[in-house]
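Of the protein chains in this complex, one is absent; all others appear in place.
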Amino acid sequence: MSTPEMRVNDSELVEPPVVHADSRPSEWLMMLREAWRMGRTKIGVGIFAAIVLIAVVGPWVAPYSPTEFVAPPFSTPDIPKMWLGSDYIGHDVLTRVLYGGRTVILLALAATVIGLVLGVTLGLITGYARRWIDESIMRILDVVLAFPQIVLALLFVSILGPRLWLIVLIVGISHAPRIARVARAATLEVSQRDFVLAAEAFGIARWKILFNEILPSITSPLLVEFGLRLTYSIGVIAALSFLGFGMQPPAADWGLMINENRIGLVIQPWPVVVPVMLIGILTIGTNLIADGLGRALIGIERDTGVE
Amino acid sequence: MSPLLKLILVRVGLGVLTLLMVSVVVFAATQALPGDTARAILGREATNVDRYEALKEQLGLNKPMTEQYLSWLGGVLTGDFGNSLAQDEPVTQLLSRRVINTFILVGIAALLSIPISLLLGSLTALRRDSKFDISVSIGSLSLAALPEFVIGIILILLFATQVFNWLPAVSRVDPSLPIVQQLDMFVLPALTLTLAVAPYITRILRASTIEVLESEYVMMARLKGLPERLVLNRHAVPNALAPALQVTALNLAWLAGGVVVVEYLFAFPGIGSALVDAVANRDMPMVQAICLIIAGVYVLANLTADILTILVSPRLRTGLR
Partner (left out) sequence: METVVTQDAAAARESEAVLRVEGLRIVLDPSGVDIDDEVSLLIHRGEVLGLVGESASGKTTVGTSLLDYQRRGAKIAEGHVEIDGRDILSMDPVALRGVRGGQISYVPQDSSAALNPALRIGTQLLEILEVHGFGSSAADREARLAQMMAEVLLPSDAQFLRRYPHQLSGGQQQRVAIAMAFANRPKVIVLDEPTTALDVTTQAHVLDTVRDLTKSYGVAALYITHDLAVVANLADRIAVMYAGRVVETGTRDELFDAGHHPYTRKLLASIPDITGERALRGIPGWAPRPGQRPSGCAFTPRCDWAVDKCSEVFPPVEDVSPGHHVRCWRYKEVGAQTAALDIQLRDKSLSAPQAEEKQVISVRDVTAYYQHKETLHGINASLSERRCLSLVGESGSGKTTLARCIAGLHRHKIVGDIDFMGKPLARDARGRPRATRQAIQYIFQSPYSSLNPRKTIAQILSQPLKVFFDLSRDEMEERMVKALEQVALDSSLLSRYPDQLSGGERQRLAIARSLAAEPTVLICDEVTSWLDVSVQAAIIELLAALQRDMGLSMLFVTHNLALVRSISQEVAVMNEGRIVEYGVVDAVLDDPQADYTKKLLSDTPTV
């Protein structure tokens, strides 16, 4: 049994000052501030912002329309008329690149949010409810977990066709068990703490305790999860487009472009290389943010003795 | 019955249960969903009522759902997945060669990624905050973020085109020649998978190794005057084993899904690319079979991880929690 005497001695090394004078911001804010201090987070945010900017603003600054024929297929770049050359049909690659980011980012965000909402709810419930509810829900989630995300998506696409809403839904659902596990672990840990017991002793309703006492205590790890899941969402959704099950031609989409133009890789690499770089950098950006948040979280938890 | 055996049997039982429910999901998705299988297959020709009814009869879609499921399940358990709709041949026959190919591919990727990540994971933990650690950390962070097909295309760009024209960009495995003579077809796909999986294993291994190295019992071992070599080998390693095994098995499980995109990218004749084709063709029996296999491997890998963890932790072994 670990007594507090021991803990307090252990924390001789990292115990924060007992400060009455200054007020202190909420833990959330402290985590964001701490994360921002790290170089890697700054780079991640910068990258993410830059790519999102390209995706959002792109269509407005594009020189042509994405379905316009501007040159023979696979023409090499001709500055300033065609900065990146033309694709396998003859569209302007730069234009298609500028148009091609919106969908993947939007879909990925939507899928991640769905997964988060679903996963957190399930995690909270299973972490706080009675044993049999916990067990049964976890078994069902195990089944979803048994499928790699892309396989699950393909399974449903095979019968329902490549619909965008379906992709968002399925990818979101496939995130749920993974997020639920994290939320559940955090909830289990928090619900053992005495302040939850104290609220129960006051007679406060269970669902109120869940949302007022427990949920705020688990937001920090969930923020980190959001970052991670966003990275995977982008990956899976771009992959689905790459496989031909996402956006359909002639729509402009990075994943789709990569597949369409693979054939001409040797002659005209740009319609493949640029989207690949953009997707790659974007995912690295979101991962850096998630990692920065994760480290900040560990630091903050240590300092506020939350553990 | 010893508590250990009981624990293992419970795990196995749960695994079987999960697999059963997986089969239900696979079946439900492909045959029980609205958007009628027969209609989907016939496409435009679904308006022809006779052909529609005939196909439904052929696929057994008029029987009650549970009966359909049971007969399908029965077939699956005896190795009969039905016939491919696209090629009208038994699924098992079409897949057997591909399963072997994918198996070898995954095997090579595993053989490459596990030792590398074990090594890097433990070294970065031992040399924490060194330049080595930091650079590996940045590298693995970046690689872990990239989708597999992005890694694959970068490799193609590097090795198969302008930069170094060494390796074939597309794998055309000739079924008539023995695999051994065609190993260069495996290189790029295997390398892609390795680079996709290794960063995860490395990072998790680093974290769990650090946890072990900062534990009380490692400190105690040092305070007893044990040479560092003994501290690491006798005290640290056995405790790092359980998390190492777990994460390895889990990541191998992930490879089962990772093959889909990678095989498609390199046109590698495995079950991953077969799945993509099957989905495009709405070839239900094929889709069912491949999804089952992949999910099955996933569940099996997780189960193995669980059981190995139990066997390796004395606490769990002796029945305490």
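Think of it as A and B in the order they're written, each chain with its own count starting at 1.
Everything that follows uses one rule, which is that a contact is a pair of C-beta atoms (placed from the backbone, for glycine too) under 8 Å apart; a residue touches a chain by one contact, two chains touch by 3 or more.
Quick caveat, the model's predicted, so the values are computed rather than measured.
> What chains on display are touched by the one that is not shown?
A, B
> One chain isn't shown here. Among B:G74, B:P115, B:G139 or B:P238, which residue touches it?
Answer from the full complex: B:P238 touches the omitted chain.
> Considering the complete complex, identify which of B:D50, B:D88 or B:E216 is in touch with the unshown chain.
B:E216
> Which parts of subunit A face the unshown chain closely enough to count as touching?
1-10, 12-20, 23-24, 26-27, 193-195, 197-204, 213, 216-217, 303-306
> At which residues does subunit B meet the chain that is not included here?
Counting over the whole complex, subunit B touches the hidden chain at residues 214-217, 219-227, 230, 234-235, 238-239, 241, 313-315, 318, 320.
We adopt the following convention: only the chains that are shown with their structure count from here on.
> Roughly how far is subunit A from subunit B, going centre to centre by Cα mean, in whole Å?
22
> List the residues on subunit B that touch subunit A in their complex, please.
It is residues 14, 17-19, 21-22, 25-26, 29-30, 33, 35, 37, 40, 138, 141-142, 144-150, 153-154, 156-157, 161-162, 169, 254, 256-258, 260-261, 264-265, 275-276, 278-280, 282, 284, 287, 291, 294-295, 298-299 of subunit B that touch subunit A.
> Report the residues of subunit A in contact with subunit B in the complex, numbered from low to high.
Touching subunit B: residues 40, 139-140, 142-143, 145-151, 154-161, 231, 234-236, 238-239, 242-245, 258, 262, 265-266, 269, 272-273, 276, 279-280, 283-284, 286-288, 291 of subunit A.
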